[in-house]
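Presenting chain A:
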Amino acid sequence: MPGKPIVEARGVHKYFGALHVLKGVDLVLAERELAFVIGPSGSGKSTLLRCLNRLEEPSSGSIVVDGVDMLDPRTDLNHARQRIGMVFQSFNLYPHMTALGNVTLALRKVAGRSRDEADAVGRTALARVGLADRADYTPGQLSGGQQQRVAIARAIALEPRVMLFDEPTSALDPELVGSVLGVMRDLRESGMAMVVVSHEMGFARNAADRVIFMDAGAVVEEGAPAQIFEAPRQQRTRAFIGQIQRH
Partner candidate 1 sequence: MSNWERFLETFFNAKVMAKYLPDIAHGTLVTVELAGLVILTGLACGLALALLRSLGFRPVNFLVVFAVDLFRSLPPLVIIVFIYFGLPAVNVAPSGFVSTWLSLSLVLTAFSEEIFWAGITSIAKGQWEAALSTGLTYGQALMSVVLPQALRLTVPPLTNRTIAITKGTALGTVVAVSEILGTASSAVSNSYNPSPLILGAAAYLVLFLPVVVLGRWLETTMVWKR
Partner candidate 2 sequence: MLQTFFNPAILKAAWPILLDGLGNTLLLSIVVVPLGLFGGLALATLASVRNPLVRWPLMAWVDFFRAFPPLVLLILLFAGLPFAGLELGGFACVCIAFFLNTGAYYGEILRAGIESVPAGQTEAARSTGLGRIQTMLYVVLPQAVRNVLPDLLSNTLEVVKLTSLGSVVATPELLFQARQAQSLTYNPSPIVLAAAVYFMLLWPLVRLLSRLENRALSARA
């Protein structure tokens, strides 16, 4: 059952030049909750996600994650970011390091762990995503699905309080999607708070606590998966759901 709020984003605006990409978006995520964000491309869902760990600078609004004000200039951003795990559409693994190296880099350099400590934690993380035996492989030697799972291990090794997923399976061949979704499901079961931007509606139906529909930079509707997918209240939501169900 969801607990107290872990992510509180209020009134987030983002302008790219003259383009108003986020128009006063609110997002509140509770502990152990999985929020699924859907919407047409250009709706601002990725931008919202990237504002949460300040990879994008919001033009205005407030973002508090695990009690830390992300927008306060006095906040140690690097330490704050360790509490927020992020998984990218294009994996972004470091090609010049092994899987283990990828996972342990931040552990050693920011968390200051010794090499042995970091390796132990790293191997545990890789085991959690089912890739313990691939620790010494380089990204070039791994399939897309495996690479994405290493990317997830890289994020969870830092023991984050919330995980952000930016279209994690969109760049994968269809037969590899399942393995990544499986890991995400396990994470969910272990009680991780997650915000997922994705098109995987089947996953949303089964695993999400809440579905948020965004369009043109604003939240149009949010609610339980069953309600959003079967009985959307807003016209635009209905149009979008209708479109994607046709595929």
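Selection criteria: all candidates are chains of the complex that A comes from, given by their letters.
Criterion: a contact is a pair of C-beta atoms (placed from the backbone, for glycine too) under 8 Å apart; a residue touches a chain by one contact, two chains touch by 3 or more; residues count from 1.
Fair warning: this is a prediction, and the values are worked out from it, not measured in the lab.
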The one of 1 or 2 that touches chain A in this complex is candidate 2
In their shared complex, candidate 2 is touched by residues of chain A numbered 53, 55, 78-82, 84-86, 88, 90, 92-96, 105-106, 109-111, 151, 154-155, 158
